[in-house]
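Removed from the display is one protein chain of the complex; every other protein chain stays in position.
The block that comes next holds chain A.
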Amino acid sequence: MDYLDHLEAEAIYILREVAGQFEKPALLFSGGKDSITLVHLAQKAFRPGKFPFPLVHIDTGHNFPETISYRDEMVERINEKLIVGYVQDSINQGKVVEQKGKNASRNALQTTTLLDVIEKYQFDACIGGARRDEEKARAKERIFSVRDEFGQWDPKLQRPELWSLYNGKIHKGENVRVFPISNWTELDVWNYIKREQIPLPSIYFSHKRDVITRNGQLMAASAFLNMDKEDIISNRSVRFRTVGDMTCTAAVASEAYLIDDIIDEISSSKISERGARMDDKVSEAAMEDRKKGGYF
């Protein structure tokens, strides 16, 4: 088996384990390439049947419009159920407070909305597209990652995962985050997308966009970004390597218009994928701390 066949078979196996072990699973869909890959894998795992879970999108309201139109077209094409949880609702309910200042972002607020959605629908497993090569804390997280009722991850209390036996037993109120593409790297995902000809939102490919430079990163100019006189807008050829909230996802200067260009670009890149995520730049343990707090 080629390495992509191996990774694909492993991910399908994990998705089917979720279906078999849990009562009310869900697939967390962000509109990014990793969760798009998960949806593709779920089709391979369960067709010609329906998915045994809905898709769940936690919508910060600060999305790239291209992501939302992709999401809606995809849901119609695959004919599966989509549940959307709105961060704006959590703000309106006073559960979270919008950040202030120049680098304000709704990224951290998503956790509350996610936990509310999990509680409302009583989800016992949430499938996510996180990969271990992304970040140090993720490198240590299990494929079945048990969270307490506050969504918290305890790195010291992880269950050993032997062979391909995943223990999804939980107490009431707990839930499991499941990461079927844990063992994939960014390059693996792109090579797979190319091989499978999976359509992607246009923002992954090079396009002209108004951007400002902040902390050495290119940020898309938008109404969601707090800008002042010091921020000078320029129109440049850019693309996005990860797709999150518009306020925390930086663009990279790029002339990669086709998938092959992107694969070449990543193969020769000297910056890691999450190097373009402001949310990870907060501190050395930013991801570890967020995971302990219930983040994806």
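Methods note: a residue touches a chain if its C-beta (ideal position, glycine included) is under 8 Å from a C-beta of that chain, and two chains touch if they have at least 3 such contacts; residues count from 1.
Operating definition for what follows: contacts and distances are computed from a predicted model.
The listed options are "Aldehyde dehydrogenase (Acceptor)", "sulfate adenylyltransferase", "ABC transporter permease" or "Branched-chain amino acid transport system ATP-binding protein", and the UniProt record of the chain not shown names that protein "sulfate adenylyltransferase".
Among the residues A:Phe46, A:Tyr86 or A:Phe205, only A:Phe46 touches the chain that is left out of the figure.
In the complete complex, the hidden chain is touched by one of A:Arg77, A:Lys100, A:His171 or A:Lys208, namely A:His171.
When you scan A:Ile12, A:Ala108 or A:Ile263 for touch with the missing chain, the hit is A:Ile12. Remark: the residues of chain A touching the chain excluded from display are 1-3, 5-10, 12-13, 16-17, 19-20, 43-50, 52, 132-133, 136-137, 139-140, 146, 155-156, 158-165, 167, 169-171, 182-183, 185, 187-188, 269-272, 275, 284-285, 288-289.
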